[in-house]
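For this depiction, one protein chain was excluded, whereas all remaining protein chains were kept in their positions.
Letters A and B mark the chains in the order given here, with residues in each chain numbered from 1 onward.
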Amino acid sequence: MTSAPLLETRALRRNFGALAAARDIDFRLEAGARHALIGPNGAGKTTFINLLTGVVRPTAGVILMNGRDITAVPEAERVKLGIARTFQINRLFRRLSVLENVYIAVAERVGAAPSMRRPAGLRRDVVEESMELLDTLKLSADAARRVSELPYGRQRLVEIAIALGLEPRVLLLDEPAAGVPSAESHIILDAVERLPRQIAVLIIDHDMDLVFRFAQRITVLVSGAVFATGSPREIGANPDVRAVYLGQVARG
Amino acid sequence: MAEALALRHISAGYGDTVVLEDVNLAIQAGESISVIGRNGVGKTTLLATVMGHTTLHGGEVTLGGVSLARVPVFRRARSGIGFVPQEREIFPSLTVRENLEVGARPGPWTQERVFDLFPNLGARLSHAGSQLSGGEQQMLSIARALLTNPRILLMDEPTEGLAPVIVEALAAVLARLAAEGALSIVLVEQNSRVALAFSARTVVMDKGRIVYDGASAALAADGERLAKLIGVE
Partner (left out) sequence: MTAPPTGWSDHPAARALAGRHRLRAWEPIPWLLALAFYFAFPKYLGFGTEVLVTILFALSLDLVLGYAGIVTLGHAAFFGAGAYTVGMLAKHGIWNEPITGLILAALVAALIGLGSGVVLLRTQGLTLLMLTLCTMALLEEAANLAHDYTGGFDGLDSLPIAPLLGWFEFNPLYPRTQYLYVLSVLFVCFVFVRTLVYSPFGQSLTGIRENTLRMHAVGAPVRRRLVLCYVLSAAIAGVAGGVWAQANAYVNLGTLGLDRAATVLIILVLGGHGRLYGAFVGAVAYMALAHFLSKIYPTAWQLGLGLLLVVIALFAKNGILGIVEAAVRRHAPRVT
């Protein structure tokens, strides 16, 4: 028996009325993994992320982190345990500057956020760390701009920056390249590839260039259940996966 | 051939901000085009201007030779323009069935035909729009526009968020529609591969202007020129 994986689900189930959005999902995410979750529209990929982050409570099954049962741990505390996510549709503080967006996340993590006295801008440690982070994503030149003024592709990077500001051990990326023109999607791909090795990354995306270039392991979800799991080569060659999801784009 | 849609010397934007500058574009009846270009160059604004969602600073939009200047938004939709907006704009509290029935008009597109294209929708007829996944909402938005049986279909990034098999199916259907020439499609698309394969004619936009208007094949064959036009860094 190997040691417990970083994040694991056992028989995880979630029903929405008569619809089973997650059916007995057994899933393992190892430390430092590069894992992709693909599947047809409505297969329950985002629901799975919502289950992992605690936005949605499972109907049955357990979620373990390093072997510890975190099924009942609320969302905010899971963030403290190191689970961070990005959203399929940008959820940014649109009227704030790029720096302020990341500042809010970093301030929350280092425990500066409850402070009422010192002006936010004088927390040099938080500002420095936020700027460093923006710099690694090549966003520092835009730091002073309002998020809503940035092109959509760069806004997607801010999504990632906010999540990284939480120093996650597990990063869940829900369609990070959604809405980004193909000419710019390499910016996202580069950023995702440069993520620190020690972070385990689970990525959902329909851009197969991105998925096959990035992932070391792929799980295919269909109708809420795990349909197949394997290396990109295995998944790409799987005729059933081609039929339900990949179509002609798959590579052997 | 009759002109289905024409934009003449259009300058438009939001409030005082001008996004489109002196845009000229004519589409014949039954002709389809793709519009590509970087983010924020005015592709969405172009469609929004046809729909009447922007501030027109100059120029004229005509539909079948008739000026749209004084035609309010809802009448533009009724006069045969179908619109698939980027934000999908489905009705979250209505069911899938109700979403599809809103604005539906008789014509070659029926619910059965739409469900052949998007089986997900047929399976979830009684679910509320808000319960659909992102990709399913996109399907719903496209299906709703098709069921109005438009003469001109404006689509803003319809393949966004769809599974590759669905993108293929949709691209095939769009290509067939374009080839049949029964309606005109203006396809704004981020994915230049899909765009260039879709129609014989492609328009490239940059900084609010049209910088290329010609054969798709010529662009597809000249990767360097394409890269320059849509700005791959």
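The rule we apply is simple: contacts are C-beta pairs under 8 Å (C-beta built on N, C-alpha and C of every residue); 3 or more make two chains touch, one makes a residue touch a chain.
Computed from a predicted structure; not experimentally measured.
The undisplayed chain touches these shown chains across the complete complex, A.
Of A:Ala36, A:Val56 or A:Ile104, it is A:Ile104 that touches the chain left out of the display. Screening A:Ile63, A:Val127, A:Leu150 or A:Ala215 against the full complex identifies A:Val127 as the residue touching the chain left out.
Screening A:Ile70, A:Leu92 or A:Leu137 for touch with the missing chain picks out A:Leu92.
Interface residues of chain A facing the missing partner chain: 53, 55, 75-80, 84-85, 87, 91-100, 103-105, 107-109, 112-128, 131-132, 140, 143-145, 162, 165-166.
Throughout what follows, only the chains that are shown with their structure count from here on.
On chain B, the positions that touch chain A within their shared complex are 38-40, 120, 124, 127, 131-136, 138-139, 157, 160-169, 190-193, 230-233.
Residue ranges of chain A in contact with chain B, taken from their complex: 16, 19, 38-46, 88-89, 151-153, 175, 178-184, 186, 206, 208, 243-249.
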